[in-house]
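Now for chain A:
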Amino acid sequence: MFRLLEIIRRDLRLALRQGSDSVMVVTFFVLTVVLFPFGIGPEANILERTSAGVLWVTALLASMLSLDRLFQADYEDGSLELLALTPTALELMVLGKVTAHWLTTGLPLMVAAPVLAVLLHMNADGFVTLLLTMLLGTPTLSLIGAMGAALVLGARRGGVLLSLLVLPLYVPVLIFGVGAIDAAVQGLPSQSHLLILGGQLLAALALTPWAAAAALRQALE
Partner candidate 1 sequence: MHRFANPARFLRLAAVIQPWTALATVLLIGAGLYLGLIASPADYQQGETVRIMYIHVPSAWLAMACYSTMAISSAVGLIWKHPLADLTARAAAPVGAAFTFVCLVTGSLWGRPMWGTWWAWDARLTSMLILLFLYLGYMALVNAFDDPNRGSKAGAVLALAGSVNLPIIKFSVDWWNTLHQPASVSKLGMPSIDPAMLVPLLLMGLGFTTYFVTVLLIRVRTEIVASKIRAIRMTQIHAAHAAPTSEPVAG
Partner candidate 2 sequence: MDILSSYFAMGGYAGYVWPAYVLAAAVIAGLLLVSLRELKARERELKILQELSPGRRGRSRDGSEAQG
């Protein structure tokens, strides 16, 4: 437990020292969302109708952007090998890194989302559900993304390949995230969607650290 906090603290310190990553991710999020009124027209009811989907797809893409720094930098300078040699389980190390990643990526996206939802004329009934879906969904995205990032370590064209691998696995999160918001906006109950999102998060928490650790061990062989 203690080690987990240490790993989180280390990665957070490194990320904050860099600083630019969170800013870039949020900036990408904002810029891309702003593109949509230019693309599909500024009519309020069209924007409102598509707001949940636009926000979720863009958040998904934005959180994918920072995935390659999760393991790549440590892999290249050798500190990943050192981390793997410590007595702490590699799975725990992965969890620590993913937590730090989420704190610097998913959390800022969550903060920016309601502001952008206002820009997209999202119905007020959807705001709380938007935050709930992002709270449950963005950690899942970080976890699945971490597994993908571990798999492409040392591969050719790892960045593009990572997107190709991770996006199909993101789709269930997207489906239920948007489904919950749409249900809330229409006045229908969204509990079932949120429960499924929660279930996906639990499943990702249970499975992806193991898969990512296996992939890291292969990369370090």
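Note that in this section contacts are C-beta pairs under 8 Å (C-beta built on N, C-alpha and C of every residue); 3 or more make two chains touch, one makes a residue touch a chain; residues count from 1.
The candidates came about this way: all candidates are chains of the complex that A comes from, given by their letters.
Everything numeric here is computed off the predicted structure, so don't read it as measured data.
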The one of 1 or 2 that touches chain A in this complex is candidate 1
Seen from chain A, its contact residues with candidate 1 in the complex are 147, 151-152, 154-158, 161, 164-165, 167-169, 171-172, 207-208, 211, 214-215, 218-219, 221
